[in-house]
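Just one protein chain is left out here, and the rest sit where they should.
Showing chain A:
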Amino acid sequence: MSDATLQRSGAAPTPRGFPLSAYLICAGGIIWREALRFVHQRERFVSALVRPLLWLFIFAAGFRQVLGVSIIAPYQTYILYEVYIAPGLVGMILLFNGMQSSLSMVYDRETGTMKTLLVSPLPRWFLLVSKLFAGVAVGVVQVYVFFAIAWFWEVQPEWLGYLYALPAIFLAGLMLGAMGMLLSSLVQQLENFAGVMNFVIFPMYFASAALYPLWRVQESSPLLYRICQFNPFTHAVELIRFALYQQFNVDAFLIVLGCTVLFLGGAIVAYDPARGLISRKRQ
């Protein structure tokens, strides 16, 4: 194109580089879209809440008399079983939310909307991290709505505990979201995702400290106890449990942080056209 054409069309030359504001606008746009999609899918919001609430109202009530919980950290006294499983149910919300986000990534890839994200000129790692944050933000909202309802069900940590728990919930959400993102890069078709749900969500949830203290698991099966200890979901739940009672579980924090970095790194590599798996698939 000649200079004359440029002037006639009023086309300004494109400057080089991106200012910080461009990154913020991009991340804001991705979070905004995720929020819009969530608002439009009200049934998703309802089912995300109904699932843990059913566990709290029915399962926990039924097992209250069967599973006694002795005094274990971070609790200072004997607690109701409902109180014990509340952090596990928060983990459940985040786990399902992480899988839901990754499911929507597989769906986006199948419908083509993922392409619009991936052809953005901003770095791909930044796009994926923004997408991850967007999914986690939606999960955190669900968690606090759950807390509000559970408060009427005698799950009543101190008010400050809700504040302390926020970074723990966010980090746990990041880990589970990053895991889902990594899985989404490995799954080629939407139909295959049901298998992933069965082989990932249920084993992760049941083989963890979400429903029963690990010392009780150890009593019945040392092998299962080991599996629970290797399960990063156990540590995500414990991180939230301790934070909810204003305590910092260093071990759980380091494991959750390490797993987040590992899963996110894997997802970024998988979505990088230079190295990843996506470029080797026929889209």
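The working rule: contacts are C-beta pairs under 8 Å (C-beta built on N, C-alpha and C of every residue); 3 or more make two chains touch, one makes a residue touch a chain; residues count from 1.
The rule is short, and it goes like this: contacts and distances are computed from a predicted model.
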item: Missing subunit (named according to UniProt) among the choices "Hydrogenase 4 subunit B", "ATP-binding cassette domain-containing protein", "ABC transporter permease" or "Phosphoribosylformylglycinamidine synthase subunit PurQ"; value: "ATP-binding cassette domain-containing protein"
item: For chain A, the residues touching the chain missing from this view; value: 1-3, 5-6, 8-9, 11-19, 21-23, 25-26, 28-30, 32-33, 36-37, 40-41, 111-113, 115-123, 127, 273-275, 278-279, 282-283
